[in-house]
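Excluded from the complex is one protein chain; the other protein chains are retained at their positions.
Showing chain A:
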Amino acid sequence: MRTSISLLSGGVALLAVLPFLLSAGLLNAAVQMLIAALFASAYGLLAGRAGMLSFGHAAYFGVGAFATVHGMNALGGTGLLPTPLMPLVGAGAGLAFGVVAGWFATQRSGTAFAMITLAIAELLHSLAPQLKGLFGGESGISTMRMPAWGLNFGSTTQVYYLTLVWVLISLLLLHFHTRTPAGRLTLGLRENSHRLRFLGYDVHRLSVSAFAISGLFSGLAGALQVLANEAANYVVFDPAVSASVVLNSYIGGVGVFLGPALGAALMSFFGYAVSDTTQAWLLYQGVLFVLVMMFMPQGLVGLGGLAVSRVRRLGAARALPLLLAWLLAALLLAAGAVFLVELLQRLCSQDYRTLAAQAQGWPPVNLLDATWDVTSVATWAWPLGLMALGGGLLAFAHKRLRTPEDAA
């Protein structure tokens, strides 16, 4: 307990000093990471704790975003509330829409629930471009952050701190929710809703309340994004937004409170870091998600717990080298796979096909600041060799890391 508290306060302290360490561009990325983390935590409440899989969470995010944009533009541009309190508008809209949508969606449970959430999101997605007054059409709606409380919100640093404060408050509230009776009952929804019904609880109402709280914090995340971007566009209703929150949360691990947040922060950081160098980032994200679902259902956070338990069982001297070997193997495999995918992507690109048609052959490809001859065996042997090496090492480390308890 004490270690986790000191870890957490260390993390918060690090977040607090980030503006002094990072450039403006990276700080912007940090703002996006915080927003993604909050959105994923809101999703985690629904998917992880209540066991309700929503595939349309972009709807609540987007409703919060547009409510905030209209709130900021209201009263001739002065805004309904002072800028720092503006996320409350998004949160309120997310809550209200969450109650309505949740009332429909939680009529059914399990698979049907998942499809209904998807359809509600698609309903908004298909309607939004038509309603120009409300959603601004193609160009979206832009707005301005008004000065308030002696702050002008002109610099990225101020926006960062505003976002940080709201995200931390929200995470605390979400965590507090898990400790309340209502939060405990949410867990009961996942485990055994029949039993809850026999105990006299109104299961539909409980489900709606869990859904609405998740909608509230999703709306808040949407509001923070509007504050950061000073604009909202109907692309926030895009299915890709819903998809990414699902992928992020499960990659992080929905079983642990901070799992979705960490997953989302990690994924959006990588997304930012590699978006210029690769077009296949979404593919890697999907592959990582499928690997996590198949081999480590606890998510990446669960991996840490697994490593700790190995160290305890085998002793640090034996376990640490093996864990390092495991990590190296994973990196080798990933490097080989990424190389292969990037090579294929370049070969299939429109530009290369034109070039190949002109040259009547297979011109070399540029990758990683080097030129690769497509027809030579070495080009293809590299990634395959890396992957074979990684696979071998992984099998070795995996076998050695197994303890008699696993077999039982």
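Rule of thumb we're sticking to: a residue touches a chain if its C-beta (ideal position, glycine included) is under 8 Å from a C-beta of that chain, and two chains touch if they have at least 3 such contacts; residues count from 1.
The criterion applied here is as follows: contacts and distances are computed from a predicted model.
A single chain of the complex does not appear, and UniProt lists its protein name as "Inner-membrane translocator", one of "ABC transporter permease", "histidine kinase", "Inner-membrane translocator" or "VWFA domain-containing protein". The hidden chain makes contact, of the residues A:P19, A:G51 or A:G336, with A:G51. Among A:G140, A:P239 or A:G304, only A:P239 touches the chain left out of the display. Checked against the hidden chain, the listed residues A:L123, A:V374 or A:L389 yield one contact partner: A:L123. Annotation: of A:L22, A:L185, A:A280 or A:L314, A:A280 touches the absent chain (contact as defined above). Counting the whole complex, the residues of chain A in touch with the unshown chain are 51, 53, 55, 104, 107-108, 110-112, 114-116, 118-120, 122-123, 126-127, 130-131, 133-134, 239, 243, 246-247, 250, 279-280, 282-283, 285-287, 289-290, 293-294, 297, 341, 344-345, 348-350.
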